[in-house]
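Below you'll find the structure, written out as structure tokens, and then a few comments.
Shown here: the complex without one of its protein chains, the others still in place.
Presenting subunit A:
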Amino acid sequence: MTVVTHVLPEGADLAAARASLGEHLSLRAGRATSSITTFYDTFDGRLHAAGVTLHHAGGKLVLTAREDGAELAAAESTAAKRLFDRDLPDALRERLAPEIEMRALLPVARLRVQTLPVAVLNEDAKTVARLTLAASTTGAHGRVTASAVRGYERELDRVVAVLADTLALPEATVPLVDEAIVAAGGDPAGTSAKLNLALNPEDPANVAAATVFTRLVEVIRENVPGTFEDVDSEFLHDFRVAVRRTRSLQRQFKNIYPSERLEHFRTEFKRLQAETGDLRDMDVYLLDFDDLQASLPEKMRADLEPLRGVIETRRARALTSTRRALRAKRTTEALADWEQFVTSRRPADRTVKDLASHRITRVYRKMVKEGSAIDDDSPAEALHDLRKVGKELRYLLEFFASLYPPEVIKPFVKTLKGLQDQLGRFQDREVQANALRELAPALKDAPHTVMAMGVLVERFMQEEIAARAEFADRFEAFASKAQRDIVKEHFG
């Protein structure tokens, strides 16, 4: 159905808007309602990115298209403080689960909105188009949304002509909620953990590195409150990725910093990584739990349930120690000192492009060398080590992507990612198998659970073997002559 939304003049209330429309159209107004509307999105604005808006009003959750305000789905629900995919009514879960994944939907704005439905009538006093007038008390401009009535689509053109031409109301480019979020000092697109850096190749290496490090500290800080309040598992994940990226660049660029001072900060970031590791492990087990359970033969599925309890208990303990680490003065001071340290360096002689190219070449060559030495008899550690080096390379390419042509970086990252995913599958299976072995003693009184875990361990080991078999092909593409030439040409 065709829907068009225009913006009401500044300060126009419903009565004024209705009166000015009534001068040009034959109208019948319905009953005005006033409701508190709560808008939802994930912390990183996934609904915004998907082009939809979710709000709660009048006991219902309603999903609309950002572009024209058309309703896509609606269902009764309470206005919860946090909604995971599993909390959503069926009609909404279907559409939203693939977008939000493990993230929680959180209230991003609350508005008191007054709404007046108005029918546009023809000479028989029959409804031929519908208008919804909406005004909020929070400073955002009101909206008038016109929608077609089936079989009378042409009437909508007449209505739109009145809105756009006669009354000169501009078409709404953003939904009401965006204005409200901006008015409250937020960003409707959410808080991204992406780097999105634009570096200048001629900048001194430590000046450019400071830009990267500062952005990473920002991501770390932005994700602390959500981790602390245990909102969803992605806060800790993004926190840890930013810590890991920081540590990676500390290693890669260590030569431009005084080694003793750098060592202190490297220890601090290592500590942050270690103190949050258990919680992340437990999060991963819980995120995977339903899928693992579903993969078991049907009559064993219920047997696995006690394991969930064990993981949840451990997770609660891990959350406590993570909170302690985040709250610690030592942590906040380390972050502040680190920021101060990286931004107050005297400009280095070497340009960032020079140093980044050098590091990318070195790490790539190291990978080619290590990978070439791997054969069917190599121990699993050799593959794990290769994956670690791959991660260093991946981060370098991400930090310094803006220094190189996208047509070089993109395919490079893609080949690397293909290899890393395969190595990751290999390692994940081993880690999962080990984790289950490690958890088994806690379930010594639940033999059926341990048996079900055994079935999973068996499968992980088989998948590990299968993943390893793929290694040679993936590595060949990554270490090909063509790829080596590209590295030599653009990074050498």
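Assume a residue touches a chain if its C-beta (ideal position, glycine included) is under 8 Å from a C-beta of that chain, and two chains touch if they have at least 3 such contacts; residues count from 1.
FYI, contacts and distances are computed from a predicted model.
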Name per UniProt, for the chain absent here [options: "Sugar ABC transporter permease", "ParA family protein", "Heme exporter protein C" or "GntR family transcriptional regulator"]: "ParA family protein"
Candidates A:35, A:114, A:127 or A:343 - the one touching the absent chain: A:127
Among A:31, A:86 or A:150, residue touching the chain not depicted: A:150
Contacts of subunit A with the absent chain, listed as residue ranges: 119, 124-127, 130, 149-152
